[in-house]
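One structure, pasted below without further comment.
All protein chains but one are shown at their positions in the complex.
And then chain A:
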Amino acid sequence: MKEITKSKWKDPGIIMTGILVFISAIVWIWWPADTYWMGISLVAWLMFLCFFIWLLLTLIHVIWVEKIEKDNGKGA
């Protein structure tokens, strides 16, 4: 049972969710609304940057899980 619990915390999905929550928390806690770049609030640029980070996290997740399945000799 202990092994199963441990494995759940090592699940790629849980780890990726943790990273996503951590990165978004930085934006919400920092919230640099009054700093501007090109006339647009830094808050907006941070959120814009995160669009690309979310895509990257998803790509890493897909590759990671496919690698795990390959290592385990499973198709799907």
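Basically, a residue touches a chain if its C-beta (ideal position, glycine included) is under 8 Å from a C-beta of that chain, and two chains touch if they have at least 3 such contacts; residues count from 1.
The rule is simple: contacts and distances are computed from a predicted model.
One chain of the complex is hidden; its UniProt record names it "Na+:solute symporter", one of "Na+:solute symporter", "Ferredoxin", "Cytochrome bo(3) ubiquinol oxidase subunit 3" or "Monosaccharide ABC transporter substrate-binding protein (CUT2 family)".
Hidden from this view is one chain, which touches chain A at 4, 7-8, 11-14, 16-17, 20, 24, 27-28, 31, 33, 36, 38-41, 43-44, 47-48, 50-52, 54-55, 57-59, 61-62, 65-66, 69, 75-76.
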